[in-house]
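What you see is the complex with one protein chain gone and the rest in place.
Chain IDs A and B follow the sequence of writing; residue 1 opens each chain.
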Amino acid sequence: MDRETVERVARTAHIKLTEEEIQRYGDDLTEILTYFELLDEAPESDERGINPVEIADVLRDDEPRMDIDSDVLLRGMDTYEGYVRGPRLS
Amino acid sequence: MSMKSTLENLESVNSKYFMFHAKTSDTDPGDAKFLFSAKDNLTSKDMETCAGSRILEGYFPAFDATAIAKMREAGGKLIGKTNMDEFGFGTFSTNSGFEVPRNPYDLERACGGSSGGSACAAAVFEDHVSLGVSTGGSICCPASFCGVYGIAPTYGRVSRYGLIDYGNSLDKIGVLSARAGDLRKYINVIAGRDERDPTSCVQPELRNEGRRMRSVAVPREGVEGLSKDVESAFNAALDELRRMGIEVEMVDMPSLKYAMPAYYVLATSEASTNLARYVGMRYGHQDGDYSLKFDDFFSDVRSRYFGDEAKRRILLGTFTRMAGYSDRYYSKARQVRQVVIQDYKRVLKDHDAVLAPTMPFTAPRFDDISKMSALDNYKADYLTVPANIAGTPHMSVPCGYGSDGMPIGMQFVADHWDEDVLFTMAEEWDKEFEIRKPEVSA
Partner (left out) sequence: MKIGLEIHVQLPTKSKMFCSCPTTEAPGPNTHVCPTCLGMPGSRPVLNRKVLEYGIMLAKLLGCRVNDTVWFSRKTYFYPDMSKSVQITQYDNPIGEGGVYYLNGKKPIRITRIHVEEDPGKTKRVGDLSSLVDYNRSGIPLAEIVTEPDISTPAEAREFLGQLIQDIRCVIDIPGDGERSIRCDCNISVGKERVEVKNVTGLKNVERALTYEVVRQTKVLKAGGKIDRETRRFDEERGVTISVRKKEFEADYGYIDEPDLGIYHIKEMAESIRIRESPQKMTARIAGQYGIDQKMAKQLVNTSVELAELFETVAGRHGTQNAVKWVAGPVSSNWKALETSGADVNGVMGIIDRFAAGEITDTECGIEIKCLMTGEDIESAKGAAGDLDKIVSDYLDQNPGIIDDYRKNEKAANKAIGFVMKNSGGSYSSAEVVEAVKRLIESRM
């Protein structure tokens, strides 16, 4: 995996890499992906198989319900007047 | 050991083996019927839950995982949350953001992973059972290294509500214990449909008929690359099985060699989306630099608190599902999963289980592990990964000891929803095979 790709992947994944890490992860991923070329020769299948066993048609009725008090959920969060604090948008 | 003495010694035993990330300070079992521990990626109301990651430090969930809630309802007392590889990313529990559990047979060696703390606790504490989680072999591998029984049931058998996700199409909650009978007993406690996890809602009833295994298939692909110790212990175990009247047949399962790359592609693709939520807001560390714009704020927190292997798997998984690469990796891996399932179904038409050693070697020393490359680590999983990608129930049972005195395990894989045949096998094997208990001192 070339340097440019490592940087692009890291940017997409929101991981900041040091110079040393770019090199190291780049080498590791190259070695791993080379091994994964094995997949190219593997047989194909027409089945979608989102899960290993078929999970189908599990639905919930449209009934509002709240099990846990929102105060309890917000207890460990950095909040301000009930809002959850986050970083600036611009 | 009584429950009370287990609780009283918890602190001192843990300071030697480091199996727990969080643990109870109670020394009185009260009216508890049994003690249990749970891997730290299962949420618990009364104990910090970090899934082995520093990014979740300080997270006290508002709800119990269904598996933990069911154990409590059955009279269990939760004694601790066990150390693990960060989010399950590892084969030796050395990728923990906290303490690394030590093998009860040799403190210089690993417990296996990623449910290493659970296997360690299962080996050390009698009258105790531990809940583990398997994504690619994280129950059977440490069970094998620590000389205990471990079972990962069929995908969807146990509700994953409250499980901190690694790979949602792969994760399974199971049981580790030094007692063979615990597998049936406690899978029966935690199994069942749960409206809060749709993937648990299609399962047929868990059978407890005591159906005996009559024949096992040993894939040629599963006995390659074994250490001498593992090979001879496994061969001795096969002889024992034959003596018990079980037919043993060698078979070919050509798809198995594709399972490892397919597993790592699926698991890391899913993991990289699951871990996207850890950005320094809402839970865990919330000490980001507010002078930064959100993209930089998130990247900064994630880079600070994710460990080395977590970053590697996030990068790998982000790449394998990226536009332009996704067809070659993610989509192909999904197809390979179907091919592996078909291969198991074919063999399990004529056999009750597929059998191979659980791990190709015994628990390695920590200094040897540090010399392994990332790919070496992934390759070590080639025996446990196929059953995991197929979602088939699988179980590791202790079957011998190496020349180094370290335990060796073998892994039975049954058809979807057929845990009964595995439970029965464990119960019968237990009559034939005697576990050498580790010498435990606090």
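Just so we're on the same page, a contact is a pair of C-beta atoms (placed from the backbone, for glycine too) under 8 Å apart; a residue touches a chain by one contact, two chains touch by 3 or more.
What you see is a predicted model; the values in this text were computed from it and never measured.
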In the full complex, displayed partners of the excluded chain: A, B
Which of B:N95, B:S255 or B:T318 contacts the chain that the document leaves out: B:T318
Contact residue for the chain not shown (choose from B:F298, B:Y344 or B:F412): B:F298
Residue among B:K39, B:R160 or B:R179 that touches the chain left out of view: B:R160
Residue touching the undisplayed chain, where the options are B:R196, B:K257, B:R304 or B:R328: B:R196
On chain A, residues whose C-beta touches the chain left out of the figure: 12, 14, 48, 50-51, 54-68, 70, 73-74, 79-89
Chain B residues that touch the omitted chain in the full complex: 42-43, 49, 51, 56, 59, 61-63, 65, 160-165, 168-169, 195-199, 202, 269-270, 272-274, 276-277, 279, 281-283, 290, 294-295, 298, 318, 321-323, 326, 330, 334
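We adopt the following convention: only the chains that are shown with their structure count from here on.
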Averaged-CA centre spacing for the pair chain B and chain A, given as whole angstrom: 21
Chain A contact footprint on chain B (complex, rising order): 58-60, 62-63, 154-156, 169-170, 195, 198-199, 201-202, 255, 257-258, 261-262, 264-265, 272, 276, 279-283, 286, 288, 290, 292-295, 297-300, 302-303, 306, 311-312, 314-316, 318-319, 322, 328-329, 332-339, 341-342, 373-375, 378-379, 389-392, 416-417
Chain B partner contacts - residues on chain A that touch it in the complex: 1, 5-6, 9-10, 12-17, 21, 25, 28-29, 31-33, 35-36, 38-40, 42-45, 47-56, 58, 60, 68, 72-73, 75-78, 84-90
